[in-house]
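Sharing a structure here in structure tokens format.
Only a single protein chain was left out; the remaining protein chains are all shown in position.
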Amino acid sequence: MTKTSKIIIGVIIAVIIIGGIWYGLSRKPSGEKKEIIKIGAILPLTGKQAYIGQNMREGIDLAIEEINNQGGLDNKLIEVVYEDSQGDPKLAISGFNKLRDVGSVNLFITTLSHVTLALAPLAEEAKTPMFTIAVSPSILDAGEYTFVNNFNGEQELGFLVDFIISNFEFQKLAIIAQNVEFGIQYKDVLERKWREQDRIVTTIELFDSSATDYRSQLTKIKNSNPDFIYVVGYSSHITRILVQAKESGIEERIFSYWGAREKELLANAGEAAEGLIFPFSTFSRETAFQFFEKFEAKYNKEPHYRTGLAFDIIGIFRESLEKCNVDPSNTVCVKDKIYTVNNYPGVTGLTLVTQEGGTTKEIIILEVKNGEFVRYQE
Amino acid sequence: MFSAYFIHLLILVGIYVILAISLQLAVGFTGLLNLGHIAFYCVGAYTSALLALAGFPFWFAFLSAGIMAMLFGFLLSIPTNKLKGDYLALATLGFSFVIYAVALNWTGLTRGPLGLPGIPRPSLAGFVFSNNFSFLILTFVIGLISYLIIKRIIASPFGKVLEAVRDDELATKVLGKNTFKIKTYALGISAFFAGIAGSLYAHYITFIDPSSFTLLQLIPVLTIVIIGGLASLKGTVIASIILVLLPEPLRFIGFPSSIVGPARQIIYALLLLLILIYKPKGFSGKVKLE
Partner (left out) sequence: MFLQLLINGLIAGAIYALVASGFSLIYSICKFVHFAHGAVIAVAAYILYALFSLLGMNFWLAVILTIILISIFGSVMNLIYKQLRKRKASNVILLIASFALLILIESLILLFFGADVKTIGFIKIAKGLEILGAIITPLQIFIVISSFILFALLFFLMKRTKIGKAMRAVSDNKDVAEIVGISSERIYMWAFIIGSAIAGIGGILIALEQNLEPMMGTHLIIKGFTAAIIGGIGNIPGAILGAFLLGFSENFGIWFLPSGYKDAIAFVILFIFLLFRPQGILGIRKK
């Protein structure tokens, strides 16, 4: 290739790229229609946690559709713009900035602890309220504009410990946790809470996100003779651990966290899932009948808890916007109103926003019985 | 003037330029195929973040990041000095796995998977680079200085010796040069700049955890170095700009995200493969990888 042709190719590539970005940036709707309220959702739509983003997306879409079908909020329609974070903070920040610039977006939804922690300073600086469903307690300190619509580890595990103490005569606990942010947080909180009760933690085992073989960890657990085992990690890991625990002849009762409620877990772990106990929200067909009906009509499957959480986020935004004359650019007002949300009748239960920007919801205990998730009964 | 989105992309370009030209110094100019470059980036990011969180000023954390990464460069160089070709590539790759495992498991220091949130934005002489435009200028200045220093090194007699080591190590040795020392310095300097790139990243994103330093992060940097052309600094800079911006228009095309997500990796991998087959010297490279 001659030098000139090289330069020509280089220029063409540069023009295409810069033109592409410029075109994208300039697609800002001319004249700035006032009738549209934009919400930005920065979710893991691809990659390992894509199922989380997908669950949330369905809930957001349903909520928006419902509001827009009723004529919108004060005649303003809501539009959601999605950005794929792929679980990578760098890409999430690119998405956030793009949404701010191109879409003049003032309200945000995201998830995953490390992505939320990376976005929180941006939301703070831009003074734009941002909701996440990630459960890591450190998010509560991340800033005034960052909110969590989910119960956090402290509440969930406090409830579980009380439940175990009042229903079982267990003394010795063994923990197996995924070596990622929320796994470590849950492990630490549970260990502290159990020891506070003057009870014993026999062993704590960790596994990497890429792990598929947990036998040696389970061997160590079995050898430490616990009364019960607590498992925390992605649901695919919990599934394999249940299977391998059964294959290794572990008969102790296994407990887990809310993320265990996945249909795939029942399908793939089969009998090994029997007797699994974990805390969960009251979210169910009985408590949110209308939501289930509408969701199933649209998507032809059962909604996930995360779907409900995302659905409720839109509801909380709606309620707060209505108290601010439906003006999304008045973000300080919207933020202040979110803090006043009390007993919001969401599909995931009555929701109260706390002073730290977290939420409290009612918690119940589920058990796997005959291949189904049912409410625990003594 | 510029939109925040575009500024963000330019900051990333700046960080990648520093990472890529420093890798170019090792791979292109000295002939050391170092697949562990991300490890130095990681060391720099953690050093800088931990010092800044402990209350040290930015300039101190920033320089320490470079120096700490350089020490790791020396450390890696001592045992790998005798290795060549694919053994060197594997050893450096293994090194980056070890560093990743340490970052993940030494929770007392790095907080492991919890990561380090709240890393302060840089401040120099009372001025805080809190807004992105000022950060871009900082990145640009540091990138420019790095470029000039590396350019200077290459043009110096020392740089000529580096290329001699790459082209024929034995002959260089016969001429009385201590190739062991030379390669150690080269890897150390390369690591220094990777370290400061890590520092910039940490202070820009303000949150780091081990997942930012996995094997996958190596692919764009390696692709830049090879596409830009071995032993070509200018080519590397241009390739950094093109490759960081290349996947961005995907955000505006209406493809479903299930396609756009993997497309980013596919673009990098496919480009790398095609360039290796059809233009192994890259676009303005001077030498072939041996």
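Just so it is clear, A and B label the chains in written order, and each chain counts residues from 1 on its own.
Here, contacts are C-beta pairs under 8 Å (C-beta built on N, C-alpha and C of every residue); 3 or more make two chains touch, one makes a residue touch a chain.
For clarity, every value in this text was computed on a predicted model and none was experimentally measured.
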Please identify which residue in A:T111, A:N152, A:Q185 or A:Q217 touches the non-displayed chain.
A:Q217
Which listed residue (A:E247, A:E322 or A:E372) would be found touching the missing chain in the intact complex?
A:E247
For the chain that got dropped from the picture, name the residues of chain A it touches.
46-51, 179, 205-208, 210-213, 215-217, 219-220, 223, 236, 239-240, 243, 246-249, 264, 267-272
Tell me, which residues in chain B touch the chain that this view leaves out?
33, 79-80, 83, 85-87, 89-91, 94-95, 97-98, 100-102, 104-105, 112, 215-216, 219, 222-223, 226, 258-259, 261-263, 265-266, 268-270, 272-273, 276-277, 280, 288-290
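Operating definition for what follows: only the chains that are shown with their structure count from here on.
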Counting in whole Å, what is the centre-to-centre distance of chain A and chain B, each centre being its mean C-alpha position?
33
Of chain B, residues touching chain A in the complex
3-9, 12, 104-105, 107, 112-115, 117-118, 130, 132, 205-207, 209, 211-212, 238, 242, 245-246, 248-249, 251-252, 257-258, 260-262, 264, 283-284
List the residues on chain A that touch chain B in their complex, please.
6, 10, 13-14, 16-18, 20-21, 23-25, 27, 45-47, 50, 53, 82-84, 86-90, 93-95, 97-98, 100-102, 114, 117-118, 120-121, 125, 136, 138, 142, 179-181, 183-185, 208
